[in-house]
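Right, chain A next:
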Amino acid sequence: MWQEAWQYFLKNTDKILKWTVQHIYIIIVANVCAVIIGVTVGIFISGKGRERIAEMVIYFASIMMTIPSLALYGILMGILASLSLPSIGFLPVVIALTLYGLLPIIRNTYTAIREVDPDMIEAGRGMGMGETQILLKIKLPLAVPVIMAGMRQAIVMNIGIAAIGSYIGAGGLGQPIFRGIANYRTDLIAVGAVCVSLLAIIVDVVMGRLEWLTTPKGVRIRLRRKS
Partner candidate 1 sequence: MRRYVILFTLLVLFVGVTIWMTAIQQVGMFKMFPPGKVVRETIKHLQIVGAAEAIAIGIGVPVGFIATRRAMRFVSPVLVGIANVGQTVPTLAFIGIAGAVLGMGYRAAVVALFIYAMLPIIRNTYAGINSVDPAVKEAAQGMGMSRAQVTWRVELPLARPVIIAGIRTSTVVNVGTAAVAGMIGAGGLGELIVTGIAVRVTQLTVQGAAPTAALAIILDSLLGEVENVLTPRGLKVMKEKQWQQ
Partner candidate 2 sequence: MIRLENVYKTYPDGTEAVKDLNLEISKGEFCVFLGPSGCGKTTSMKMINRLISLTSGKIYVDDKDIMSFNPNELRRNIGYAIQNIGLFPHLTVWENIATVPMLKKWSKQKQLDRAEELLELVGMDPSVFMYRYPSELSGGQQQRVGVARSLGADPDILLMDEPFGAIDPITRSKLQDEFLKIQAKIKKTIAFVTHDIEEAIKMGDKIALMKAGRLVQYDDPATLLTYPKDEFVRNFVGADRVLKGLRLYKAKDVMKEPPVTVKIDEDPARVKKRMEESNTKWSMVTDEKDRFIGWIASDDIKGSKSIKEIYKPPTVTAGPDTPLNEALSMMINSTIGTLAILDEDGKMLGVLSFDIIRDMLGQEESEQQKETKASGEKS
């Protein structure tokens, strides 16, 4: 099986490359959406007096996370079909991935902003910063590494879910796996499984590195001391 898979890999490098690009494209589109929505929502609910809303939003998002991906695809297909939008292919998968990506990003944005040392905000205010400046100059820079951690979690998870999305015609590295299952071609299954796993592991490592690089230098030292 593995040898045949290797043969297949060598012969069809271009196909695999195409699937990989498709896969990454879906992930990027979905995660850009998730970050834009998630960070906005996260900043909004971290405001004063919005604790109740925050709790509800986070709870709702965490329920979303428990819904299995295949089930969510099915449900989205139903909703999209009734809105007479394309119910298979790119659109349902991107929507699903965006929804799954929201929870880690909203939650991390929220906690990161909430946990900024009140003394620091006080100091900023004392130096004459307005609320917007405090948000942009103090809260967000400190929150970036935490938001990055949320993104990392979301992206790695989404690589797996996008693979399942191949089944509803979105393309990507799930394709060879499903073809292999349908035609009892173990070599196809192996190629797909290995490629998608490698993609997830590599992205995880790269994102981990990125998380470190986006950490403000002063905070890095503190983190290092802690560990």
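If you want to know what made the cut, all candidates are chains of the complex that A comes from, given by their letters.
Methods note: a contact is a pair of C-beta atoms (placed from the backbone, for glycine too) under 8 Å apart; a residue touches a chain by one contact, two chains touch by 3 or more; residues count from 1.
Keep in mind that this is a model prediction, so the values were computed, not measured.
Chemist: Any copy counts here: identify which of 1 or 2 touches chain A within this complex.
Modeler: Result for chain A: touching candidate is 1.
Chemist: Where on chain A is candidate 1 touching in the complex?
Modeler: 1, 56, 59-60, 63, 66-75, 77-78, 81, 87-88, 156, 159-161, 163-164, 167-168, 174, 177-178, 180-181, 184, 186, 189-190, 192-194, 196-197, 200-201, 204
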